[in-house]
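Here the complex is missing a single protein chain, while all its other protein chains stay put.
Letters A and B mark the chains in the order given here, with residues in each chain numbered from 1 onward.
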Amino acid sequence: MHVDLWREIRSSSAGVFGMVIVAIIAGLAVSAPITAPSYRDIGPVFSPPSGEHLLGTDDLGQDIAAKLIHGARTSLMIAFGVAILSALISVIVGGSAAMLGGTYDRVCMRAVDAVMSLPSVVVMILVGAYLKPDLWLLIILISLFSWPGGARIVRSQTLSLRERLHVVAARAFGASRGYILVRHILPDLGPVLVAIMIQDARRAVLMEAGLAFLGVSDPMVVSWGRMMKQAMAFTYLDAWKWWLIPAGVLLSVTLVGFSLIAAALERAMDPRLQEDV
Amino acid sequence: MSSLLKRYDFIIKIDLIWLSNYVASFLLILILNFVLPRMMPGDPLHAIYGEEALIAMTPEMEAEIIKRFALDQPWHAQLLTYIIALLRGDLGYSYYYRTGVSDVILCFLPWTLLLTGLAFMISSCIGVILGIESGYRRGSKFDGFMLPIMMFLGGMPDFFIGIILLLLFGVTLGLAPLGGAMSPYAGHSGIDLVMDIAHHLMLPLITLVLVQLAPTYLLTRNAMLTTLRARFIMTAKATGLSEGDIRYKHAGRNSLLPVVTAIGIRVPNMITGALFLEIVFSYPGVGTLLNTALSARDYPLIQGVLLIVTVTVLTTNFLVDMTYTRLDPRVRYAR
Partner (left out) sequence: MMLEISGLVARYGEHEVLRGIDLRLEKGDSLAIIGESGAGKTTLGLAMMRLTGARLDGKLLFDGMNLLEFSEDEMRRLRGDRMAMVFQNVEDALDPVYTAEEQVCEAISAHNKWSKTRIRERARALLTAVGLDEMRYRLYPHQLSGGERQRVLIAMALANDPDLLILDEPTASLDALTKADIVELLRSATSDRISIIITHDISLASSLSKKMAVLYSGAIMEMGRTADLIRNPKHPYTRGLLRSFPSMSTTKDLQGIPGRTIPGIGGCPFHPRCTQKMEICEREVPRPVELNGRQIACHRGGIVPLLEIRDVSKKFNGFHAVSHVTLTLYEGETVALVGESGSGKTTLAKILMGLIEPDSGEILLEGERARWDAGFYRRVQMIFQNPKESISHRLNVLQAVREPLDVQKMGSEEERITSAMWALESAELPTDPEFLRRYPHQLSGGEAQRVAIARALVMHPKLLIADEPTSALDPSVQAKILRLLMDLQERMGLSILFITHDIALARKVSDRIAVMLRGSIVEEGPSGEVLREPAHWYTASLVECASICTRTVGVPAMEQ
């Protein structure tokens, strides 16, 4: 299967829309040190939106808009970190299971099934409650629960790639497993991996926000989920309009952006879903 | 007779393979529950119960707990005590509620089951029907309308949808209660009680259905697109079957298979979603309990919730697997 991912995403309006969204969020995140350097400064509490504070201040008197920009930073760091780490584990486990086969394969797939049927958020709540994770530990934790789906896809892809004629041909002239993996299988896994990483990134953003919403987060890190949790305590005030809603909207928009890219990718890789019949 | 026996034997063998899967997941949780607190640096008692709980404890209580969990014994004795306690249904002691963890959870669990069970059934039915219709009429106005909506809904975080609905219908419009599963001290009975419960359930239920609709819809639609390309659809058309029969009896029924398979992944999602929504709507289910336990740092309670949720998820998945073999003859015989 040869898929020009970039072209496929651009050719679907949903994909383009998703890319634009993620790009804007990424722009916000990168610009944080310039646009919102003083997000920790404390001023008057619960002040409504004004020229000075675009979205007013929260219960600590911190500027909400500035915190939102820094929240984008957190979300995207988590998304990026988990996408890489989780995809790496997926490739290692899925790829090796497919290449080695036998009992090892069976054990790996059992492990995949076992982890997949766990309610991962709840498990992470428990682990998070004990370990009180910082950003990096959170990335590792989320990755530990995100890899199985990807591993399963990588495995089935590798198995089918292994039967492709050009790989069989390479084997027929004596190529080693390692050579085949690096030279023929990994490059062909590319599109699938991108799709897996996008999905992982989406899940990671959602999980981080969810955990923070439940209070499992590093208090030193600004997070949309955490902001929503704090704002939920003040729904009797008008503050939710410029505090809770913007945080939720930003989170939703980011998630939708990732979803749209993922859907475009899925369509690109499954010709049956494409429009021309 | 012998052939019947043989078939029976076959089924048992299959079940064992499946079961091993569930046992593996279950063991994973047990190990996590057992090892995690004991892995923490310092006094295991502190780790298991947390600093806050210990302040509230008397030395007698501490001694009692150490004895109960065999915390002064080597780890294998601790494990044995742990397993024996589990077998007796003893999930530990909640210092916050000052009673057994299992009793606390049993109080909250029914509400969660009611919410998730109903949401599951409703979202599955609507999602499948919409997916079948949308897939069958791909490219139609209906399809062009549903697809973006569902993709958008599927992308939103569940608790934020809940928050919006709560703020809109509860806070602003005052159409729905702001929390709880029924009106306290109202003393309703009979049909009034049912209506009261339904009134409280409405908003969380609608949210959960909305959240769960999208994945079912999208999966059914995709499955439908694939199924419609199968030759047997052409055979059915050439046989002169009615549109409805082709759409539901043939294309629909076959598109259902991947949807049922995916329930295994949906159930944990569903329960997680319910936990969040319960917190948003202050609905007295396991999610709210978990939130309370988290803020009170009642670790045994968190562990207990995790265990119960896991068991629920695994049981549902097992039931789903059993159903699947009924639905797809190829699996029924081929496995």
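The definition used in the following text is that a residue touches a chain if its C-beta (ideal position, glycine included) is under 8 Å from a C-beta of that chain, and two chains touch if they have at least 3 such contacts.
No experiment lies behind these values; they were computed from the predicted model shown.
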Touch partners, limited to displayed chains, of the chain removed from view: B
Absent-chain contact - pick from B:62, B:90 or B:328: B:328
Which of B:20, B:99, B:140 or B:239 contacts the chain that the document leaves out: B:239
Subunit B, residues in touch with the chain not shown (by the definition above): 230-232, 234-243, 245, 250, 253-254, 257, 327-330, 333-334
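The rule we apply is simple: only the chains that are shown with their structure count from here on.
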Subunit A-subunit B separation of Cα centroids, rounded to whole Å: 22
Of subunit B, residues touching subunit A in the complex: 20-22, 24-25, 28-29, 32-33, 36-37, 40, 47, 138-139, 148, 151-152, 154-157, 159-160, 163-164, 166-167, 171, 218, 222, 225-226, 229, 264-265, 268, 271-272, 275-276, 279-280, 290-291, 294-295, 297, 299, 302-303, 305-306, 309-310, 313-314, 317
Sites on subunit A touched by subunit B in the complex: 14, 110-111, 113-123, 125-127, 129-130, 202, 206, 209-210, 213-216, 228, 232, 235, 240, 244-245, 248, 251-252, 255-260, 263, 270, 272-273, 275
